[in-house]
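With one protein chain removed, the remaining protein chains of the complex are shown where they sit.
When the chains are written out, they are named A and B in that same order, and each has its own residue count from 1.
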Amino acid sequence: MEEEVRLMKGNEAIAHAAIRYGADGYFGYPITPQSEILETLEAEMPWETTGMVVLQAESEVAAINMVYGGAACGKAVFTSSSSPGISLKQEGISYIAAGELPALIINVMRGGPGLGTIHPSQSDYFQATKGGGHGDYHLIVLAPSTVQEMADFVGLGFDLAFKYRTPAMILADGIVGQMMEKVVLPPARPRRTPEQIAEQCPWAVTGRPATRRPNVITTLELDSAMMEKHNERYQQTYRLIEQNEVRYDEYMTSDAEYLIVAFGSIARICQKSIEDARSRGIKVGLIRPITLWPFPTEAIRQLSRRVKGVMVVELNAGQMIEDVRIAVEGRVPVCHFGRMGGIVPNPQEVLDSFIADFPDSRH
Amino acid sequence: MSKVLGAVEINRERCKGCDLCVVACPTDVLLLQPKEVNNRGYHFAFAADPDKCIGCASCAAVCPDACIEVYRMVVK
Partner (left out) sequence: MTPQDIIRPENKVYARPALLNENNMHYCPGCSHGVVHKLIAEVLEEMGLADKAIGIAPVGCAVFAYNYVDIDWIEAAHGRAPAVATAVKRLDPTRMVFTYQGDGDLAAIGTCEAIHAANRAENIAIIFINNGIYGMTGGQMAPTTLEGMKTSTTPYGRRVELNGYPLAITNLMTQLDGTCYVTRQAVHTPAAVRKTKAAIRQAFSNSMDGSGTSVVEVVSTCASGWKMTPVQANKWMEENMFAKYPLGDLKNTVQQ
């Protein structure tokens, strides 16, 4: 398959991108607003073309453990769900992190807590960026704001997961999952052969040839001294990821006197708010974290030295604002605007809130 | 008339003295050491009456720690 320009939903883009990436397997369970990922994969029947396995599991719990098994074999495997389903997967995600296994998890967030709503939200920021399950671990968290990024982050997520042997998450929201946009799908590449997997993933469980010792993927270690060593190794990996993999976008920050920080779909709404603000003489810029973990702390820290105030806009009650405050270190006021429960604000609401918080911004 | 002769080799350090081989032996060859223990403190199994062994491997079959190996020969 060659590169192709298509109009499609973000969820569909993920499915197509995964087939083209050469993913080995997908294991999922239906939940709104992300079911199109599984539906598209089933409709595309990649097992007939690339040999990719697609399976509707009996639960989110089973699906994430299928991912754990596939990842242990060195295969490029992924799962997707939405907030309540991601909560169910947390135990398995913790095992994948502890087993130092590469895997991709997609969360198309909906409003919570509880069964919540099927409408868009960003209220799983804490869960995604602070670990989510038990134990000291992190996921690499990518936050797409366009359908194009939904497609692009499949490859990026897999590549990072394999590079660092750690699970990566695409933290999307219901808007990016459901909206249709133009997307450039990358050309297809072949799945890795068993020989390539054995070479690139010498730790993988493949069936032990007589030439090597058994490969064992386990997350159990009863010797505390060894368990601490494992933890130190995980942390070394996380420090490396923090050094190398921070990604963010800036919009109109060069002359900005105020800063908005927003991720995902709401960042695009904020761009419009910023344009409206600038037409009224208010110099606002936007920083859009693309990696929510590792967080662009340093970039925000630098900008906070030359702005008068920061507003964090999220589809939640205020989660990323905690990381922004850490970056700003109290230099300037940091305020928050958020909508919850599946409500998406329009650009005017964002701007009104900004002016209310920073009345002096109008010269 | 031919006669079947058997013998067992017991890894005494691996044995946990569970007694299952003693019970499984159809010819009462095996016993647990009444006093002596191995390095892990177990009263290990031994062939107390080796001449009766017929090499049937019943002891080895039930041994959870795979510490018994069995030999058998037929003497014409």
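Here are a few things to note about the model shown:
The rule is simple: a residue touches a chain if its C-beta (ideal position, glycine included) is under 8 Å from a C-beta of that chain, and two chains touch if they have at least 3 such contacts.
This structure is a prediction, so every number in the text was calculated from the model and none was measured.
Interface note: of A:15, A:41 or A:55, the residue touching the hidden chain in the full complex is A:55.
Per the touch definition above, the residue from A:114, A:187, A:214 or A:330 contacting the chain not shown is A:214. Considering the complete assembly, subunit B touches the hidden chain via residues 5-9, 14, 16-20, 23-24, 40, 42, 47, 50, 53, 55-58, 60-73, 75.
Seen across the whole complex, the unshown chain contacts subunit A at 24-25, 27, 53, 55, 57-59, 61-63, 65-70, 72-73, 75, 77, 91-92, 95, 194, 205-210, 213-220.
Simple rule for what comes next: only the chains that are shown with their structure count from here on.
If you average the CA atoms of subunit A and of subunit B, the two centres end up 61 Å from each other.
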